[in-house]
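Below is one structure, written out as structure tokens, with a few remarks after it.
A single protein chain has been omitted; all remaining protein chains appear in their positions.
Entry: chain A
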């Protein structure tokens, strides 16, 4: 192996290296030391706002890739009759796709309205226009910002429950840190026992309910709500249901896994919550059976591998808790089948 030990490095190269390292270390130190309102955080917020329109490009990108694949597959057939049939088929498919898209959007918006009505939420609805550009932060970008009244720290809900919190705001967009982010932490309580704890995200994508007193009995299927302690999240909003309890009451080391009430991967609209009813924690959200079917895939994904049914011996409440994960009820009972619009 030839070793090319050459002394091509100039002193200016070393100086620029030292300056670059010093600048980056200084930035890192300042960023770590300053608060959320510090200058570097503000610059970061500005950059995020500026990048938001670019992030929108990634949304249709997936659709463009699919279309390209379809076009490639169609290259084999080129007869006239086939062309006419294909054109007709495309028109019908287009109509069907549009109708299906509108139906799904209708369902999602109805779910949002359902939550909004149940909890008497005042807020603004927004579309998801971007997702995290790196693997270390689980966040989304919404197309509502300070011009629409959004502020940092507000709670954000998806069609089926709380999904995160606004962490930075620009004029017409805001960034939302998802509950599943490891840096995220929401003061929470179990609806049936009123036991309070903290729901934290993790790198493995699961939510963990921590700091619950060791003597509290937690059952699979128990509904978990925001408690509003500390003021970071609006009180009484649905987070999810207990999907797995590792260990038993009295054991300090038990781990409680919470299944969020829907997958954020498929999320397209969200609701930024300005305020909710003061007794929201005592209210019940019920989803129509159509909604439940529409979101079944999402919930299955969210509770994958954590189904209470796997544990065996659970009742219907537990079954619904992960089966469709859509019901928040006073006693954790399942009530999706009745198709009720809402209940209190």
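Just so it is clear, a residue touches a chain if its C-beta (ideal position, glycine included) is under 8 Å from a C-beta of that chain, and two chains touch if they have at least 3 such contacts; residues count from 1.
Everything below uses one rule, namely that contacts and distances are computed from a predicted model.
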Per UniProt, the name of the complex member that is left out, chosen from "Iron complex transport system permease protein", "Probable glycine dehydrogenase (decarboxylating) subunit 1", "Rod shape-determining protein MreD" or "PTS sugar transporter subunit IIB": "Rod shape-determining protein MreD"
Which of A:43, A:85, A:99 or A:214 contacts the chain that the document leaves out: A:43
On chain A, residues whose C-beta touches the chain left out of the figure: 1-6, 8-9, 13, 16-17, 19-21, 23-32, 40, 43-44, 47-48, 51, 54-55, 57-59, 61-62, 65, 130-137, 139, 167-168, 175, 182-183, 185, 200, 202-205
